[in-house]
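Only one protein chain is missing; all other protein chains are in place.
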Amino acid sequence: MLITRTAALRAAFTQIRAQTSILVQRLSAEDCMVQSMPDASPIKWHLAHTSWFFETFVLAQALRDFKPFDPAYRMLFNSYYVGVGERHPRPMRSVLSRPGLDEVRAYRAHVEHGIDTLLARGMLKAEQLDLIELGLHHEQQHQELILTDLKHHLWCNPLHPAFHDRSPVQPAAVPPQRWLRFSGGLAEIGRPATGFAFDNEGPRHGMWLQPYELATRPVSNAEYQAFIEDGGYRQPQLWLSDGWDCVVREGWQAPLYWLEDGTSHFTLAGEQPLPPHAPVCHLSYYEAEAYARWAGARLPSEAEWEHAAGTVWPPGPDEGNFLEDAIFAPCASASEGLAQCFGDVWEWTGSAYLPYPGFRPACGAVGEYNGKFMINQMVLRGGSCATPRHHIRPSYRNFFPPSARWQFSGVRLARDAQST
Amino acid sequence: MLITRTAALRAAFTQIRAQTSILVQRLSAEDCMVQSMPDASPIKWHLAHTSWFFETFVLAQALRDFKPFDPAYRMLFNSYYVGVGERHPRPMRSVLSRPGLDEVRAYRAHVEHGIDTLLARGMLKAEQLDLIELGLHHEQQHQELILTDLKHHLWCNPLHPAFHDRSPVQPAAVPPQRWLRFSGGLAEIGRPATGFAFDNEGPRHGMWLQPYELATRPVSNAEYQAFIEDGGYRQPQLWLSDGWDCVVREGWQAPLYWLEDGTSHFTLAGEQPLPPHAPVCHLSYYEAEAYARWAGARLPSEAEWEHAAGTVWPPGPDEGNFLEDAIFAPCASASEGLAQCFGDVWEWTGSAYLPYPGFRPACGAVGEYNGKFMINQMVLRGGSCATPRHHIRPSYRNFFPPSARWQFSGVRLARDAQST
Amino acid sequence: MLITRTAALRAAFTQIRAQTSILVQRLSAEDCMVQSMPDASPIKWHLAHTSWFFETFVLAQALRDFKPFDPAYRMLFNSYYVGVGERHPRPMRSVLSRPGLDEVRAYRAHVEHGIDTLLARGMLKAEQLDLIELGLHHEQQHQELILTDLKHHLWCNPLHPAFHDRSPVQPAAVPPQRWLRFSGGLAEIGRPATGFAFDNEGPRHGMWLQPYELATRPVSNAEYQAFIEDGGYRQPQLWLSDGWDCVVREGWQAPLYWLEDGTSHFTLAGEQPLPPHAPVCHLSYYEAEAYARWAGARLPSEAEWEHAAGTVWPPGPDEGNFLEDAIFAPCASASEGLAQCFGDVWEWTGSAYLPYPGFRPACGAVGEYNGKFMINQMVLRGGSCATPRHHIRPSYRNFFPPSARWQFSGVRLARDAQST
Partner (left out) sequence: MLITRTAALRAAFTQIRAQTSILVQRLSAEDCMVQSMPDASPIKWHLAHTSWFFETFVLAQALRDFKPFDPAYRMLFNSYYVGVGERHPRPMRSVLSRPGLDEVRAYRAHVEHGIDTLLARGMLKAEQLDLIELGLHHEQQHQELILTDLKHHLWCNPLHPAFHDRSPVQPAAVPPQRWLRFSGGLAEIGRPATGFAFDNEGPRHGMWLQPYELATRPVSNAEYQAFIEDGGYRQPQLWLSDGWDCVVREGWQAPLYWLEDGTSHFTLAGEQPLPPHAPVCHLSYYEAEAYARWAGARLPSEAEWEHAAGTVWPPGPDEGNFLEDAIFAPCASASEGLAQCFGDVWEWTGSAYLPYPGFRPACGAVGEYNGKFMINQMVLRGGSCATPRHHIRPSYRNFFPPSARWQFSGVRLARDAQST
C-alpha cells in the first residue's frame, strides 16, 4: 500500500516538476528576473522557492548526511516560514541577479534528483510522503502564480509583449444566465475523507444553509460592461466603504487589464478584443461585490458555493478551461446547467477566510502554510484558466485581500431563494 | 398603541440626550476640540453630529417648513452618508474652531426642541418614530465613543490628565477561570422578534454549532501578564502574519495604555495601578487571537458567544459595569458561572463582520449606517464599561478593524468541547 | 550705558508682549487650539512657547531660586532645542487642551512679571540682556507666525471665517514695473556693526556682484494672472524638476488661497476680490522661480537684494505695510522708484539658506536658533504685511523650504544688467 502510494507520488513528482519547466521554457533569464510589484515574485524566485520547499521540508529531514545545495538558499528562497529562519525581504526579490537562472535550474535538478532517489528507494515514512505530496500541490499553486505574476509584469512593460500566441475560439452566443435553486438545510462542508486537501479545508463540518439560488455561469464581460456604462464606478452607494476608497485612490474605471477603449484587454497573448461572453476577470472583491449589489443579487457564501459545486463534480475530461489547455484566459461556455464552476475564473465568495470549526494547523514550520493568513482576506473558489486541472476540488479554499486584482478572479451571482 | 410608543420615545429622548450633556459637562471647550488621531473625533463633533442625525433624518423630513439651524452643518457634521451629500474630511475635524462649543450647544437645544415638539404633537408616522429610535441608539454609541476618544486624547497629552477621580474597589481575589460546556446543534441567532435592533443584527437565522466551551469570565490582567512574560510579543509563531507585522511596525509590547513599568496603566481617572483580576482591556484582535493561541484555546465565534450569552440575559440590576456606573474602567467580578458577558469589556470574536443571510440594509441614506462597513472588520460582543446599560443586548454586533485598540476591548476564551 | 539699554529693553519688552496679546484678544480658546498642518502651530502654543523662551533662557539662568511655573512646560513648549531636553512632538501640538488658554495666559503673566522684575532691578549681565533682546525678536517672529498659521487654519474651515473686517483701499492704478540698474562690484553684506541682528546675518563680508537690475516693485496679481492664463501651471519646461513634481502631486493651479473663480481670494478678512495691482502672495519658491523664467528674468540673489534695499533704508514712517497697520494683506503701492522692499510680501531670492563665511552659532542651546536649519531652504527678504515694523532690516534673512506657501511670500524680478 505504501509502495503504491510512493510509486504514484514518484510519477506525479516527475510530471508536475516537468510541467513547471515547460511553462517557463520560452522565457529568457531577463524575463525571469522581473518583480513588477511587491505582491508578485520573479519567476526565477518561484522556480527556486518550490525547490527550496522540497529541500527544506523533505531532503533536510530525510537524509542523514544532508548537505544543502547552497547554504545561502535557506534564507534567500524562504517565503514566509519564520520557523525556518530569516527571509530575504519580499519586495527585494528582483535584486537577486545571483544566483542566475542557470544556477537555479541546477538547483531544481539537484533537488529533483534527491527526491526521486528517496522515492525510488521507497523507504520514506508516511509523514515524509505527506510532505512530498504537499510540495507538489505547493508547486501547482506556484504554476498559477507564475502566470499571474508574468501577466502583471508584461502589462507593466509599455510594449505589452505577448507570452504566447494562442487565442481561443469564443462562441458567438451563449445561453442566458439562469438561476438554479438549492434548498439548503444542514450541509456537509470541507475536505472529504479521502484524497489530498490542504489543512485549511478541514475539518469537515456541518453548516446550516438557507434556501438559495446560484447563477448558472459567471458574469460575462458584456454584463459587466453594462455595469460600467450605468456609472458603476461613479456611484459610491454601490460600494463597500473601503471599496469606494480604493476606487478613488487607485482611479479604477474598469477591471485590471482592460484597455482604455473599453473593447479590448491585455492577455498573455497580447492585446486582444474583449470577448463579450467570456467571464469577466481580474476583479477585486470590491468590484465583484459592487456588481452583485447593482445586479440586485449577492455573492455566494463559500458553503453555498461548495454545496452547489459538489453536484457537478468532477468535471468531465472535456470540460473546464485549465492551465493544461494553455489558453491562459477565461472562455465563454455554451454549456447548460451549472457551468464553469471549475476553471476559467476563481469566483469571489462573500466569506472571510477564517479557520473552520476545529481547525488545527500542521505541526512545525509547515503549519505556517495557511493558518497565519486567516485575517483580512476573502475566499475564492473553483480554480481558473491558470490552475492545473488536478489541483482543484470543491473544498479548495483560495484567498486574497479584497483589493487584489491580478489573479484570474471573477464573480458568480447568488441570491436568497425566491418564494414561488 | 402608537401614542404609547411616542410617549416612551419622548421620555427616552429627554433622558438620553441629557445623559450626553452630563457626560461632557466638566470638559472645557478646548477639551472638546481635540482629535488625537484620524479614527477619533473631537467631542464637539460628536455633540454636533448626533444632533445632525436627528435634524437630517427626522426634522428635515417631518417638518413642512423645515429650515436648517445652519445650512453649512449639513456638510460639516455629516460623518459618512454619501446619500446626504458632501462631508468635511474626517482627519480635519479638529480644525473646526467655528462653530464654537456654545453654538453647538445651541444647535443641540434647537434640535431637541424640534424633536420634542414633534413627539409632543404625537403626529409622527411609524417610520419617523423608527428614525428617532435609531437616533437614540446612535446617540448612545457616540456616548461610548466620547469616552474612548477622550481617553485616547488625554493619553496623548504627556501630562496624562484625569477626566474624573473615581477609582473602583477591586476585589482581592476572584474565582479561577473555568470552562462551561455548550452542546451546540442548530441555534437561532440574530435579532429577536420584538425590541429595537440595528439592521445588521438580522435577519434571525439558524446556525449549526459544534459542541463548544466558553470561559466563565474574560481574561484578566494577571493572566495576560503571564503571556507577556512568556515572550508573547516576541514570538512570531504565536501571531497571525498581519498581526506580527503590526507588532513590529507599531512596537507593541503590551496592551494600549499600559505604562512601561508593567504594573500600572492610564485610565480616565489618570495613572492607576493595574488591577490584576480585572479584565485585560484595549487589546487589538491580533493580541486577543495570539493570546488565545498561546493559551491553547481560541476565540468564540459570534454565534457561540450569542448562544451562550442568551442564557444569562438580561443581567440583574446589580450586575454589570456600564457607563451609568461612571467607573469607565473594567472591574474584576466575584461572580460564579458565566460572568461579565455584558459590560466591562467588549469581547473579540473570531467572526468577520459580514452580512447575515438575507440581510437587507434600510432604504435611503440611513441604509449606509452599517452595511457598507461589512469588510475588513471583526465582530465584538457584549458591551463595555463605557456602554449605556440599555444599549446592549445578546444580538448586538460591534465591529472594528483587527488592529484597533482604543476601544474597551478584551477577550474571553473558547475551545472545542473536550471529549470526556 | 548698561542702565540705558536695560531701560530701553524694559519698555520694548512691555510693548512687544502687549502687542502679542492684542493680536489674539478676539480669538476664542477654541480658535487658539487649532493646528491645521504639521508646519503650523496652535496659537496657544505660540503664546506659551514665546514665554518658555524667556523662562528657559533668562529666568532659569538668572534667578538663584528659580522655580518653574510648571515643570512639565519645559518639555511641552520646547520647539526644537535638543540642548534643553525632550520635546512634545510637533504634529501633536493640537492635542494639548491642557493647559488651557487661561493657564497659558497666567504663564505669560508670570514670566512677564519675572522678566520685568529682573529688568527693574537692573542687575542683569550683558549676556542676559542679549538673551532678552533675542527673546523679543523671537516673539516678533511668532507674531507673524500667529497670523500665517491662523490664516491657514481659517482657510481649512469650509466656512472660511474672517479674523477681522478691515479691507484696504487699493489704488486703481499703479506705475508700471521698471528696471533699476545696479553696477555691482565688491559689496558689503551682512549685519551692520551696531544694532540687533540674528547670528545668521553675520559676519559682515564682501561679495562680488556682477552688474544687475532689479524690478521697481514686486510682481502683481494681474501680472501673475497672465502667467496662469498663458498655461504657466501646465508647462513643465517652465519649472524646476522638483517644482513640477510638486505642481502635479499637489494639483497646484494658482497661488495658495486663490478661489476657483480666479478673481477672488481668501484673506484674514474673509473672501475678497483679488486686487489686481497688489503684490501676488502665497507663492512657493517653485512658483516664484517659474514665473521669473516665464517672464524672461530671474530671482535676485540675497546679496543683490540686500545691496539694493540698503539704498532705500530705512523706510519713512508713512511707508510700508506692516503688522501694525493691521491690514494683514499686501497692498498695491503708487510709489515710484525702488518700492515696497520692506513690508507687504517676503521676496524669494535665488539664494540657498547657508552659513555666511565665518559664521559661528551662539554657544549653548540658543545656538540651535538658526544654524541647524541651514539646508534645504531658500532665503526670503524684506518682511511682509504680517511682520512687525521694527523687526525687519536689510540684512534680515528669512528662510523656508521651496515648497512652502503659507507665508506672505511673493516675488520681485531681477536680471543681469543689459548692455546699453
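By letter and in written order, the chains are A, B and C; residue numbering begins at 1 in each of them.
Operating definition for what follows: a residue touches a chain if its C-beta (ideal position, glycine included) is under 8 Å from a C-beta of that chain, and two chains touch if they have at least 3 such contacts.
Keep in mind that this is a model prediction, so the values were computed, not measured.
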One chain isn't displayed here. Which of the visible ones does it touch? A, C
Going by the contact rule already stated, which one of A:His88, A:His110, A:Arg204 or A:Arg415 would touch the omitted chain in the full complex? A:His88
Touch with the missing chain holds, among A:Val34, A:Val174, A:Ala254 or A:Leu323, for A:Val34
If the hidden chain were put back, which of C:Arg5, C:Arg98, C:His160 or C:His205 would touch it? C:His205
Interface residues of chain A toward the undisplayed chain are 28-31, 33-36, 44, 72, 75-76, 88, 92, 94-98, 100-101, 153, 156-159, 161
Contact set of chain C toward the excluded chain (per top definition): 80, 82-83, 186, 205-208, 210, 236-237, 239-243, 285-286, 289, 298, 301, 350-352, 354-355, 357-358, 368, 372-376, 402, 416
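Rule of thumb we're sticking to: only the chains that are shown with their structure count from here on.
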So the centre of each chain is just the mean of its C-alpha atoms; given that, what is the distance between chain B and chain C in Å? 47
Taking each chain's mean CA coordinate, chain A and chain C are separated, in whole Å, by 59
Could you list which residues of chain C touch at least two other chains? none
